[in-house]
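Note that one protein chain is taken out, while the other chains of the complex remain in position.
What follows is chain A.
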Amino acid sequence: MSNWPKPDAATLLEIYRKATLIKQNDEHVIKQMMAGKLVMPYYSPRGQEIIPSAISVSLDDDDYICTIYRGIHDMLAKGFPLDEMWAELAGKVTGTCKGKGGPMHLTCPEKGMMVTTGIVGSSMPIATGLGWAAKLDGRNRVSVANFGDGATNIGAFHESMNMAAVWKLPVIFLCQNNHYAEHTAPEYSRAIDRISDRAAAYGMPGVTVDGNDPDEMYGAAKVAIERARAGEGPTLIEAMTFRFNGHIFGEAGHYMDKSIYAEAQTKDPMPILRARLLSEGIATEADLVAIEKEVDSRIVAAIEAAMAADFPDVAELKRDVFAEEIA
């Protein structure tokens, strides 16, 4: 790990910019839901901001990602257009999916966001197929499968990792280990400590990193991406993190161990990265405030546009079932 590439100052600042967008977007979503302006299932990514921010700085629009219901952070980091995202969250026709997908199915192919699934474990087989397509294209693109620790106990995880390894596909299996699988702590669902140990069973490298540490996360991602682009096959990255807002909006997390939660809060990656940027002289307080204000105004503009937009026409029920509109 010591020989992993490290993010330079500009990259660290870019990671902070992405992570800030994720954190502030989350706060705005919760505010809108509390006000009754958004009605939807919401799986907050609060606490997991660094993981997608630190991998996305090494990905292009061409690179594919598949993610899950808790995936809004993955999309924002990859560059999902804010206006279209908010309109989709509001179920409006100007949404990226015309309001037909909603928060669990955000899709934006021009930015490489091909599939968002609401089914635990289902991002991996499809990301494997996108990896196959990428390999056939011969354009050095990679495919990233995002999933949580809970998904590593479902068969699709094992089938996909095995197939991707046998076929040497350019896939990065990115497990965002946020400690709880819905309400279940790891000691109730697996007999090993490190999920990354499972990579050995499929003949691919597996690594566990502190997903809240931009250096580790950036380095592990960069190594895996370069390995994939070089045709050397898939990697499993287990990025350790924590979700602060429970499984789903409205649930208080009674099942969480209070001491684990308290310790996780001391590792909240956002204040830590902010302090680091200041202490290392990468940015001034004024620089960071400017970023935070700019991000906030973009989100506010997206919310206003989404709220003002129209709902889709009921004729949409007959469209996109098939390519040809049904009678």
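In this text, a contact is a pair of C-beta atoms (placed from the backbone, for glycine too) under 8 Å apart; a residue touches a chain by one contact, two chains touch by 3 or more; residues count from 1.
In this section, contacts and distances are computed from a predicted model.
Chosen from "Molybdopterin synthase catalytic subunit", "ABC transporter permease", "Lactate utilization protein C" or "Pyruvate dehydrogenase E1 component beta subunit", the protein name that UniProt gives for the omitted chain reads "Pyruvate dehydrogenase E1 component beta subunit". Looking at A:T11, A:Q24, A:T67 or A:S143, the residue that reaches the missing chain in the full complex is A:S143. Within chain A, the residues in touch with the undisplayed chain are 64, 66, 95-101, 105, 107-109, 114-115, 117-119, 122, 124-137, 143, 155-156, 159-160, 162-163, 166-167, 319-323, 326.
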